[in-house]
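One chain of protein is taken out of this complex; the other chains stay put.
Entry: chain A
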Amino acid sequence: MMTIDYVSCKAGNRHILHSISATLGAAQVHVLLGPNGAGKSTLLRVLSGEVLPGEGLVLFNKQNIHSRPAAKLALERAVLTQQYAVNLPFTVREVVMMGRYPHFSRQPSARDQELVTETMQALQLGHLAMRHFHTLSGGEQQRVQLARVLVQLRHVDQPHLQGKYLLLDEPTASMDLLHQQLCLGYVQQLAAKGLTVIIVLHDLNLAAQFANNILLLAKGRIWASGRPGEVLQASTIAAVYGMQVSVLLHPDYGFPIILPMQQGLPVEE
């Protein structure tokens, strides 16, 4: 379980995050939503331990993540950021194996190799294993990096993922429809094994489909939070995004579906 306690961040005099507090349960998918500049990526960088907040605390399983040694933290949290430019010719398998680096000192064990193979197959990367990473398309590169951060969190001998958390910043932005569903579906399965998952998304419909819990950010504050059905209401979206939408319900699964109205024109203030 993760507790975010009155976290604030400043850049110069401007508040990027303003007294953010939330409790994020284990074995759940939490999605951070909000317009550009709302502070989603900054919040993610605070949660990853990369940025020390000006005020407040982030506790994971009652431990302050900013006082954890980097090598220990690497065994319990993995981070997928938005951009990876790899200029040296590493193969896809080598890149995924880098996720296991915190687990072995010199050479990977047979079990490390197995976990890499298994995760690559789950994300349909098997056929790309020997390709050079920098020759892949954007969506393929995202899948490779996702596989890398997922193998980082796997136990050597236990199937569960309790006591670990995963941060993803727009993991599916360049993926096609099938792979968006495949990847988020796989992440959802891992959450069911005890993993705490926090994802920044822009696509409200993906959020509605995969989130157990949504934090809607605007101007550095939490505007609304709760289950997708509670947060994703037409009035809330109009207030935060300045956009008129209709909210329908999926006929079979019941999660909300958000459709823009007014053909792309913003709301008059």
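Here, contacts are C-beta pairs under 8 Å (C-beta built on N, C-alpha and C of every residue); 3 or more make two chains touch, one makes a residue touch a chain; residues count from 1.
One rule holds in what follows: contacts and distances are computed from a predicted model.
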| item | value |
| --- | --- |
| Hidden chain of the complex, named as in its UniProt record, picked from "NADH-quinone oxidoreductase subunit N", "Dihydroorotate dehydrogenase electron transfer subunit", "Aspartyl/glutamyl-tRNA(Asn/Gln) amidotransferase subunit C" or "Iron complex transport system permease protein" | "Iron complex transport system permease protein" |
| Option touching the unshown chain, where A:Asn61, A:Thr81 or A:Gln188 are the choices | A:Thr81 |
| Option from A:Ser21, A:Gln63, A:Gln121 or A:Thr135 whose C-beta touches the chain left out | A:Thr135 |
| In chain A, positions touching the absent partner | 48, 50, 70-75, 77-79, 81, 83-91, 94-95, 98-99, 101-102, 106, 135, 152 |
